[in-house]
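Note that one protein chain is taken out, while the other chains of the complex remain in position.
We just call them A and B in the order they show up, numbering each chain from 1.
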Amino acid sequence: MTRFSAARRGVAWRLLGTATAALLVASACSSSSGTPNNSITLNVILMKQAAYSDTDIKAMDDAFTKANPNITINAELVAYDSLHDKIVTAQVGGGGKYDVVLMDTPWPAELVKANIVTDITSKIPANFTSGVFDSAWTAAKYNGKIYGVPWINDTKFFFYNKDMFSKANIAAAPKTWDEVEADAKAIKATGVKYPITASWKQAEAVICDWTQLAAAFGGSDFVDASGKALFNQGGGLAALTFMKKLIDEGLVDPASLSQTEDDVNSVMSAGQSAMALNWTYGLAVMNDATKSTVAGKIAVAPSPGEGSVTTTGVNGGMSLAVTTTTKHPDEALQYALFLASESSQEMDVANALPMWKASFDNPTVTKGNPDLFEAAKIEFAGLVARPVVPYYTKLSNALQDAIQQALLGKKTPQQALDDVAAQLPTFQQ
Amino acid sequence: MTVDTLRRDPPKRSKPWPETWVAAAFVAPAALVILLVVVVPLARAAWMSLFDIELTKPGVEPFVGLGNYITQLTSASFWDSVSKAFFFTVVTTALELSLGIGLAMLMDQPMRLRWVLRSLVILPWALPTIVNALMWRWIDNATYGSLNALLTQVGFVHDYVPWLSQETTAMWMVIIADVWKMTPFCAILILAGLQGIDRELFEAARVDGASTIQMFRHIILPLLTPIILIVLVLRTMEAFKVFDVIWIMTGGGPASSTQTVAIYAYRTAYQGYDFGQGAALGYIIAIAIMLLAAVYLWLLRRTGSTKS
Partner (left out) sequence: MATSANGVDEVMNRPMTTPQRNLASPTKAPLPRRRKPITLRRVLRTLFVYAGMAIALMVILGPFAWLLISSVADKADLLSRPLSWIPAHISFDRFVDLTVGSSPDDSAQGFRSALMNSMVIASVTTFVGLSVGTVAAYAFSRFRFPGRGWMILAFMATTMLPPIALLLPLYQIMSALGLSDTPLALIIIYSSFVTPYVVWLMRGYLDTIPRELDDAARVDGCSRLGALWRVILPVSRPGLLSTALLAFLLAWDEFLYALVITQTNASKTVPVALNDFIGRYGVDFGRLATGGVIAAIPPLIIAFVFQRYIVAGLTAGSVKG
């Protein structure tokens, strides 16, 4: 028994020693903002699995520090789902930890209202304003002012299986959604169970698709200047009705209601469907010979329009914003501008599109994917933003719910959208 | 023997302290660890709950007294989330208890290879909550899940069902995930209770001609009552504040059909940006659970079982 006590004591001390050592190491690794002797540390929060890998970001950060030796970058990369909540928690609860934050397209209104990001309209250099696509700036604008530097540019393209198209004797990609419907029927007649697959899960994914279609059907504003709902009429209503129609006609896989963008890629890659909308990265995945059974058969076209609208694309880009709590606003902006310009050289075009007009004419950039760039050139003219309102999250959640209800047949599209419109005043308080 | 060792070299005698002081000294470290980490934030949360703190109105934080509490207690969404939590609690506890009793009785039967079941039964409980939630999310996946595959291959359903995307089924899938994980816990506790029952009671009842069912009703169930109550208490309190498994599997959706009270509180604070109301909600939940615990304590005392 005594032997055990001694042994236990020994173990206890060893454990305590290891624990203390671990703690010391761990605490030493914790981030600190600002070290003495004139050097500046910028705290930056970005997204994992973005267009740029963690190693890419590290390389760019090192390049920045090389050019600006007194500034070190402390970059945190988090999962997309957590990005929003972490920004809010840090800026509200933590007393403003970050200097630069990555902002998704629907967030500027919220973040501005919450006084988290600053207005940088006057500080954008001229070469940026002229060199970057106008439509890319919508990702960072609110009330006419600019709050972020566009960084990741993305929209949804129309991908289709060339083989399935030729089997149904369809020569070219559809230019309007009516043509899409007709083509789908033709393909269904050749034996494809569900010609169209979509990412209509009750998540932001369905809002992106619906926005893109709504704009095609003529409705590009969700809420008018006085805050009244516009989405339950015109283009918004037409788009939802059209989506329901496609399901009822058996042209869209009902499983789409639970699918994410990755699932759409999987379905297309397995050769189960002929048409889909997806972000830029989808093309590379679907044509990847190691993973896809239809590699090389997937082509890209601008997203269809309707009536007088040629094409539309939902803006899925993200921008780099400077926080209101930063102690080094100039350096923070400098970093944001650096990242946005430098990365154009390192551009991983398989995953995101350049936002610099010059890149589109640069053969080295476009040669890997000439069709994609052609389509992008056309589609960029029709980029639309999701509603830029401070209560976007609540609105989006309500709309996601309503769209699901309508697509499941539980409510008519009109009823579903009207119900959300009725809730609008409560969101706007 | 330890005491003999002590006799051989007695430790230095020290002046005895008054017992209360010694007790205080012994309890102080634990009190420090527990209460410091809890009391300070709790106080701060209480303070926050009395103000209107919204992210969309920075710098403007008027005192509203009990305003946040009243808003929540009169809000339909709040009561909806309470009913969801209530539903989840009742169903999971009922299922876990009944299945747990069944499993415990099974494990109590004399049979070969019983040790296999007994050794493996603890595994679902030991699986980390997040792994459990992710695993079931994958099993229930609408396009590739094994549940759909199994049901269609066996013929129970015609087509793949989006279990987690339908309001009618989402809550049940979450319940299944929780029941799978926690039934072993209940079974283990009840088995211990079963093994405390004198076998001779069964022998005598058998001799008297009692059937298995009669033995269950008149011997086992009454004797198991204390342990069943304890399991009830533990599970009810845990189930009411459930967050992790639902958050990972459905995020509270679809259409708030799995939005229990804890999820509702999180969303109010972090997605609705209302931290004053979020804090108030946290308190309401805490008070509700305390009340539940008080009710149970009283019940426990009444059945004359163990002191707490």
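Everything that follows uses one rule, which is that contacts are C-beta pairs under 8 Å (C-beta built on N, C-alpha and C of every residue); 3 or more make two chains touch, one makes a residue touch a chain.
From a predicted model like this one, the values you see are computed outputs, not experimental measurements.
**Student:** Of the residues in chain A, which ones touch the absent chain?
**Tutor:** Contact residues on chain A toward the absent chain are 1-2, 4-5, 8, 15-16, 19, 22-23, 26-27, 29-32, 45, 47-49, 53-56, 76-82, 85-86, 89-90, 92-95, 97, 199, 205, 260-263, 265-266, 270, 279, 281, 291, 293.
**Student:** Determine and list the chain B residues touching the chain excluded from the picture.
**Tutor:** Residues in contact with the chain left out: 2-3, 6-7, 10-14, 16-17, 19-20, 22-24, 26-27, 29-38, 40-42, 44-45, 48, 103, 106, 108-111, 113-131, 134-136, 138-139, 141, 143-144, 146, 149, 152-153, 160, 180, 184-185, 188-189, 191-193, 195-199, 201, 203-205, 218-219, 222-223, 225-227, 230-231, 234, 237, 241, 243-244, 247-248, 262, 265-266, 269, 275, 278-279, 281-283, 285-286, 289-290, 293, 300, 303-308.
By our rule, only the chains that are shown with their structure count from here on.
**Student:** Mind pulling up the chain A residues that touch chain B in the complex?
**Tutor:** Touching chain B from chain A are residues 1-2, 85, 88-89, 92, 110, 113-115, 201-202, 254-255, 257-259, 263, 266-267, 390-391, 393-394, 397, 401, 404-405, 408.
**Student:** In the complex, go through chain B and note every residue touching chain A.
**Tutor:** Chain B reaches chain A through residues 1-2, 5, 55-56, 58-59, 141-144, 159-160, 162, 164-166, 253-256, 270-273, 275.
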